[in-house]
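Notes follow once the structure below has been shown.
All protein chains but one are shown in place.
After this line comes subunit A, so read on.
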């Protein structure tokens, strides 16, 4: 199989859109169901995230007056494209894409694109709510990216390479544990969950930065969020969970780990209330900073 085809398949089929979208919906459903159960509610039916997506696809797209049509419609596409491309790089078992030197950097870059799209979406929408959300999102990303990036970079330092496959194969040690905790610290904010659901605080600013979006573009943003959930959980599993020699077992372990992580962050989200931006910022720069420092120190000590 030539390389172009393998990239296309990785993007469109496995671990790309065709599998990531249903998996993302499954994970979304799991989170919503768990939140509902924790709150003593019944929760949505299994296909609800899919229904939501299909419903949005059938709705009218309204573009606010004075907003550039091209950029307004391009942002959700870019967001889905980038997050799917990022997922295509993650060396999940059966991923046809060869591991390239430096793909960790590419992955980290691609993972920033959806965040960037969201910030831009908020600003181009000309809605005051969208702009507040965009501002919050941008500031928050400055906070949670400290532990997030450090966790991955520490693993690269540990593995001695910026290659995903090297990170995956790195011999298990204390750095895995520390970096894993640091990564988990950043996860709730990356997923925009309580107590860091500051950019999508529906009680304060109505919605997140997609407030002016409707119809298919909004569906794409939601899809991008679903795929991002898969990406984040599977990235955690691939990098921090020790791999076995059997790909199929690996796959099951990764999926289980992903669900477990989601269960954890959902539990946290349900048990906590939203922080203010300054508090979240302080939390990430103090506690995230300490965790980052300890993790980096551990990679150097060895």
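Quick note on the criterion: contacts are C-beta pairs under 8 Å (C-beta built on N, C-alpha and C of every residue); 3 or more make two chains touch, one makes a residue touch a chain; residues count from 1.
Operating definition for what follows: contacts and distances are computed from a predicted model.
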Assuming one chain is omitted from the figure, identify its UniProt name from "L-lactate dehydrogenase complex protein LldE", "Fe-S metabolism protein SufE", "4Fe-4S dicluster domain-containing protein" or "ABC transporter permease". "4Fe-4S dicluster domain-containing protein"
Candidate in contact with the missing chain, chosen from A:62, A:100, A:267 or A:286: A:267
If the missing chain were put back, which residues of subunit A would it touch? 36-43, 267, 270-272
